[in-house]
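Note that one protein chain is taken out, while the other chains of the complex remain in position.
Per-chain numbering from 1; labels A, B, C, D and E assigned in written order.
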Amino acid sequence: MTPPEDREQMGLRKLREIAGDQADKPLGDWNKVAPDMRRYIVEFVAGDILSRPGLDPKSRQLATVAMLAAIGTAPDEFRMHLAGALRLGWTKQELVEVLLQVSVFAGFPAALNSLKWASDVLPD
Amino acid sequence: MTPPEDREQMGLRKLREIAGDQADKPLGDWNKVAPDMRRYIVEFVAGDILSRPGLDPKSRQLATVAMLAAIGTAPDEFRMHLAGALRLGWTKQELVEVLLQVSVFAGFPAALNSLKWASDVLPD
Amino acid sequence: MTPPEDREQMGLRKLREIAGDQADKPLGDWNKVAPDMRRYIVEFVAGDILSRPGLDPKSRQLATVAMLAAIGTAPDEFRMHLAGALRLGWTKQELVEVLLQVSVFAGFPAALNSLKWASDVLPD
Amino acid sequence: MTPPEDREQMGLRKLREIAGDQADKPLGDWNKVAPDMRRYIVEFVAGDILSRPGLDPKSRQLATVAMLAAIGTAPDEFRMHLAGALRLGWTKQELVEVLLQVSVFAGFPAALNSLKWASDVLPD
Amino acid sequence: MTPPEDREQMGLRKLREIAGDQADKPLGDWNKVAPDMRRYIVEFVAGDILSRPGLDPKSRQLATVAMLAAIGTAPDEFRMHLAGALRLGWTKQELVEVLLQVSVFAGFPAALNSLKWASDVLPD
Partner (left out) sequence: MTPPEDREQMGLRKLREIAGDQADKPLGDWNKVAPDMRRYIVEFVAGDILSRPGLDPKSRQLATVAMLAAIGTAPDEFRMHLAGALRLGWTKQELVEVLLQVSVFAGFPAALNSLKWASDVLPD
C-alpha cells in the first residue's frame, strides 16, 4: 500500500511523462474547478492507475487514446493524451490508424470528431 | 484501390489471425442475422480497417479491446477481441491493466462490466 | 389543449395500432413497475407524441426503430417497435436495411446487437 | 387526472421555483426551436414529473443535477438546473460533491466537463 | 461484388443526391483530417450502405436523421443529413416531428440539442 506522498509524487511524475510542460495548464485548470479534483487526478488517475507497472507506458497511452476517442465527449482530455502518445513514441500515422478504427466500433461520427480534434495536435 | 476479392480474402485472413478457429461461430452468426452484415464485417471491418498496415497488429488489437471496453455494450465482440489479444501476444495481466483503466475514463461500472466479461475468456 | 381522457384514449389507440394484441403485455408490465409509468407512456409517449399528425404513422415508426437501434440499450422496446413497423407496412427487408445502417452511425457492435434482437421478431 | 390548464400552470410554477426569472430565456428558446417543445417541457417535464409530490423539491433537484452530470451532453440544461439547486437550498460545496462523484460512475472526463460547466454558475 | 471504382462513383453520386453542392465542403474536410477517411466515407458509408437499393432513399434519409438525433454528439453530420432530408422531399414540419420524438427515446436534453442544431438548417 503506497503512502499518499508517494501517490502524489508518482502521479505528478507520470503526468510530466505524458504531457511534459503541457501538464501545467490542466493541473491549474483542475485545481480551479475543484482542488480535490486535481488531487484525485494526480493521486488516483495518474498515481494509482496510469503509473501501474503491468503494462508498458507506451502501450498504456495507446489504450488511453483509444478509450477517449471511443467515449467521444472529452475533447480536452483527448488532445492532451494524444499529444502524450506522440511524446511516448507513437507516430502521427499510427495514431491516425487508431482514430480511423473508431469508425468501426463507435461509428463514423465519433471517428470524425476525434480526427477533427486530433488536427489541433498532430503535426502537419 | 483493392479489388473486392482481395478485400474478402484479407478480411478472412485477419479474422483468422485474431480469432483462429473461434472465428467460425461469429462468421456463422453474422451470416444468419444478415448475410450482408457478414460481408461488411469481413470486407470493411476486417479487410479494410483491421488489416491496415500502418499500425502493428498487436498494438491495434490493444486499441480494439480498449474501445470495446469503453463502449461497454458489446459483450460478445469484447470477448472475441479479448481472446484475440491473448492470441496476438498480450498477457492476461496486461489486458487486465487495460480494463482497470476503464474505471478512469468511462467509470467503475463500465470497468466492472468489462472485467466480468473478461473472466469468461482470460485463463485463471 | 387535449383533455386528459382523450390523451389516454389516443394513446391506447396508438399503442393498439403499433402493437395490436401484443400491447397487452407491455401495458401490464409498465403498470406493474409503476402505475404512473404506464400512465405517462399511454398519455405522453403514445397520446401526445406518437399520435401527432404531422408525420404519417408508417414513417414515424421507421424513425422510432432507427432511434431505438442507435440508442442500443432497450431490447424490449426495440422488439415491440420493430414488430410494430412490420404491422404498419414495412417489409422485413426494409427494416434490415435500417439496422445495417446502424453500423455507420453508431458502430458495428450496435448494429449487431440490433440485428440479433431483430431475429426474435422478424419472420424467417 | 389533471386538466391541461392545470398541467401548464403547475409546470410554469415549478419552472419559476427552479429558475426564477432565469426561466424566461429558456422558455423563449424552447418556444423558438418549436412551440410544441415548450409546451411539452412545461406540461410534461415540469408539470407532470418535476411537480410530483412524492419527493421533496430540494431532493428532486439534486437527482436532476446528478442525472444531467452523468449524461454529460447537455451543458445548457445542466447549468439551469445547477443554478436551480442553489436556489432550492443546496450549497456550492454540496453540489461540487455531487460533481466530484461523477468521476466514479461516469468517469473523470464526464466529471471534469460538469465541473467546468458548473464554474459558469457557482459563486466563487 | 462491386468493383471499387463503382463503389466510389456510387458513393459520390449518393453524396450529391443527399447534399448537392453542399457535399464539397465535408468532402474536403474529410480529406483534410485523413484522406483514407474521405475514401471510407465515400466508398463504404455512401457507396456500400447509403446506396443500398432495399429501402427508398427518402425513407432511408429519415432513418439517418433519427439515428443522428438519438446519438446526439455529431452536430455537423446531423446538420448535413437534415438538409439532405429536406432535399429528398421531407418538409420542415415532418422533420421537426422526428426531433420532438427524440424526447421520448433519448430524453429532452437530446431533443433540445437536435432542435437547436436544426434551427441552423431548417427554413424559418
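Just so we're on the same page, a residue touches a chain if its C-beta (ideal position, glycine included) is under 8 Å from a C-beta of that chain, and two chains touch if they have at least 3 such contacts.
All values derive from a computational prediction rather than experimental measurement.
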Touching the absent chain when the full complex is considered, from B:Gly11, B:Gly47, B:Gly84 or B:Gly107: B:Gly107
Sole residue of C:Leu12, C:Ala74 or C:Val121 that reaches the chain not shown, by the stated touch rule: C:Ala74
Where the missing chain touches chain D, by residue: 44-45, 49-50, 52, 54-55, 59-60, 62-71, 74, 77, 93-94, 96-98, 100-106
In chain C, positions touching the absent partner: 29-30, 32-34, 36-37, 40-41, 45, 68, 71, 73-74, 76-77
Where the missing chain touches chain B, by residue: 72-73, 96, 99-100, 103, 107-113, 115-116, 118-119
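Everything below uses one rule, namely that only the chains that are shown with their structure count from here on.
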Rounded Å distance, chain A centre to chain B centre (Cα mean): 22
For chain D paired with chain E, centre-to-centre distance based on mean C-alpha positions, whole Å: 31
Whole-Å separation of chain centres (CA-atom averages), chain C against chain D: 28
Junction residues of chain C, two or more chains touched: 44, 49, 96, 100, 103-110
